[in-house]
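One protein chain is absent from this view; the other protein chains keep their places.
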Amino acid sequence: MQETGDVSVFAIRFFKEAFKPRYEISEFIRQCFVIGYKSLPLIGLTGFIMGLVLTMQLRPSLIEYGVESQLPAMVGIAIVREIGPVITALIFAGKIGSSIGAELGSMKVTEQIDAMEVSGTNPFKYLVVTRVLAATLMLPVLVMLGDAISLFGSYLGVNIRGVTSFHLFYTQVFDNLAFGDVLPAFIKSFFFGFAVGIIGCYKGYYSAKGTEGVGQSANSAVVVSSIVIFVIDLVVVQITDLLNLN
Amino acid sequence: MKEQVLIQAEKKKESSGDVLVVKHLYKSFGSNKVLNDFNLTLVNGENLVVLGKSGSGKSVLIKCIIGLLMPDSGVIELFGRNITDLDHEELDKVRAKVGFLFQSNALYDSMTVRQNLEFPLRRHWMHVTQQEVDNLVQEALEDVGLAHTINMMPAELSGGMRKRIALARTLILKPEIILYDEPTTGLDPVTGKEIIELIMTIQKKYRSSSLIISHDMTCVRLAADRIVVLINGRCYAEGAYDELKRSVDPGIKQFFE
Partner (left out) sequence: MKLGMFVLSGLLFLIVMLYMIGKNRNIFGPAFILKAQFENVQGLVPGNNVRFSGIQIGTVKKIHIINDTLIEVVMLVDDKMEKIIRNDAIVSIGSDGLMGNKVINISPGRSAAPFVTKEEILNTRKALNTDDMLLTLSQTNHDISVVAAQLKIAVQRVNNSTALWTMLNDETLPKNLRASAANVQLATAHAAIVAEDLHAIVYAVKSGKGSLGSLLADTSFAIALQNAVEKIKGVGDKADELALSLNSVISGVQHDINTGKGPVNALFKDSSMVTRISNSLDNIQRGTDAFSQNMEALKHNILFRGYFRKLEKQKNRENRQSIVAH
């Protein structure tokens, strides 16, 4: 409970500092590269496997109901609406949340954050704002690419048994998607990214002294941000339901 | 012309007077009173050692001086300006003239030695050319005798080398005051001694003032022009090494045994 309040204060500080000059542009771009681009292989691989496996798992039950032809549509909706954003965000939390938590934690412990402060740099801006922004903006991009790769995996999954042309596959997928499927998923991935970034930074920034503290911050950054991802997902579902975006 | 005179006058005042004055400093964490009416003066050009046991509040003191911690009350004057009254921008300007050597070196792990040294340069001095930066980095590394490590990562260096790189990073802005937070801690006695000697050499070269925080008597003996003993958050005693060594006060004696 206490922690929720602290994270909120931390997030408010983020918004205050993020819009004040000076802007750490080059560090932000470097973080985007590290957080976004470097996560792509992992996200791509998991996404690909998810798409493939999901397709192969769904096929028998669809055959049972005689609607095998709906396979691409079902997989497409499942990936775009839910599995793409959430799985990507969880992998992202595991990779980026822990690395931010550990990095800032060790910087805190070895006084690097203090050193920055002394060197005329606002460490909050330089370390936290850049990372949180990068995570917030890069996760949606990763989700989109993850979706694309997942769908490709699913296409291969469809073709393991039986033959479906790529054209038919994507026509089926997109025919059954609506803006109400894509946009909430896209928008919620910003929140996922923000949550991973801000929690990772919070845990690292207020890491306990010693190497144990660093490990702890990395660990709890992943655990907490994973839980928060599910909570956000729940809230977003409720909101889209209320707004009748389905 | 007038400006120059003013600057010279200021320099003169500084060179003759006190660069750092700490008055009635209080700082507590919860119920633990770490600094309790602490007073200290650093005269230009001297090497002052603050001697104290672990946990006596030495590190808190030095972090208050650089503005990393906010004192509960009291005055900290750097070059005649009370840093507790300064806003962030002005504080940064003052900090540019103060070097700080961290106990754990605080080298940025994700950067090379060169980037580590460039970082404070680019941060404090916005308008420097690449050529100037390169020259300054080269000079600072030569001062500590590690010019060949310029493209290495901190993790590749030994403890003593890291301490020297940290020192080089502290020196690169040519500070007027250098604050040393236990410079020999974590080093073997031989390397520790080398570092102290290096500190002395550098001080002579740049004619800066030093405030050294330590409990290592070798360091104290070699470096101190004057010693302040910090016990129970107060300035317990003050004097030169030899004076204090002759003291019969048990509080002081414990350090020299």
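All chains are identified by letter, namely A and B, in their written order; residue positions are counted from 1 within each chain.
Note that a contact is a pair of C-beta atoms (placed from the backbone, for glycine too) under 8 Å apart; a residue touches a chain by one contact, two chains touch by 3 or more.
Please read these numbers as outputs of a predicted model, since none were measured by experiment.
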Omitted chain's touching partners, listed by label: A
Which of A:S8, A:S69 or A:Q238 contacts the chain that the document leaves out: A:S69
Given A:M50, A:A78, A:M144 or A:V196, the one touching the chain that is not displayed: A:M144
Sole residue of A:A11, A:C32 or A:L71 that reaches the chain not shown, by the stated touch rule: A:C32
Contact set of chain A toward the excluded chain (per top definition): 29, 32-33, 36-37, 40, 65-67, 69-70, 80, 138, 140-142, 144-145, 147-148, 170, 174-175, 177-179, 182, 186
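As a convention for this text, only the chains that are shown with their structure count from here on.
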Chain A to chain B touching residues, read off their complex: 103, 106-107, 109-112, 114-122
Of all residues in chain B, those that touch chain A in their complex: 63, 66-68, 88, 92, 95-96, 98, 100, 102-110, 119-120, 123-124
